[in-house]
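The other protein chains are all here in position, but one chain of the complex has been omitted.
Showing subunit A:
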């Protein structure tokens, strides 16, 4: 393992300077935050650099933090380097009122459905996506169900009477 988290961080800071923030290591995975305007540039840099070679998009999803003003939605990318077996996590925070993020489909084919899923559940608008429509939910749906404003049914509610399941 020659590719260390410190080295990745150093290279990223050299290239992008102050733009990348919140570097931290959680469970050995380097995590950082990129501005929405730079997400593709950072991924392209990580993809192309001879020593970095993060050429596999393991996972792409989003998280909703309603308590963060103007940064309610976090799009989370998990990148992977096959040669050095290193994972990397990049987050992009966008406001829920204007959730525009550039699509990664040009770089990774696998981003296509993962972005559709993220759009489907969180309403993140991936700019430039070739086919951004709902994938798991019905097309007629008008809301984004994984956002925190949609709580699951409260199990202690009493207005619903169900003989069979004893509610």
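One rule holds for everything that comes next: contacts are C-beta pairs under 8 Å (C-beta built on N, C-alpha and C of every residue); 3 or more make two chains touch, one makes a residue touch a chain; residues count from 1.
Assume contacts and distances are computed from a predicted model.
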| item | value |
| --- | --- |
| Record-based protein name (UniProt) of the chain missing from this complex, from "NADH-quinone oxidoreductase subunit D", "Phosphate transport system permease protein", "Glutamate/aspartate ABC transporter substrate-binding protein" or "CcmD family protein" | "NADH-quinone oxidoreductase subunit D" |
| Interface residues of subunit A (partner: the chain not displayed) | 26-27, 29, 31, 55-59, 61, 63-64, 76, 78, 82, 85, 87, 89, 108-110, 112-114, 117, 121, 135-138, 145-146, 150-152, 155 |
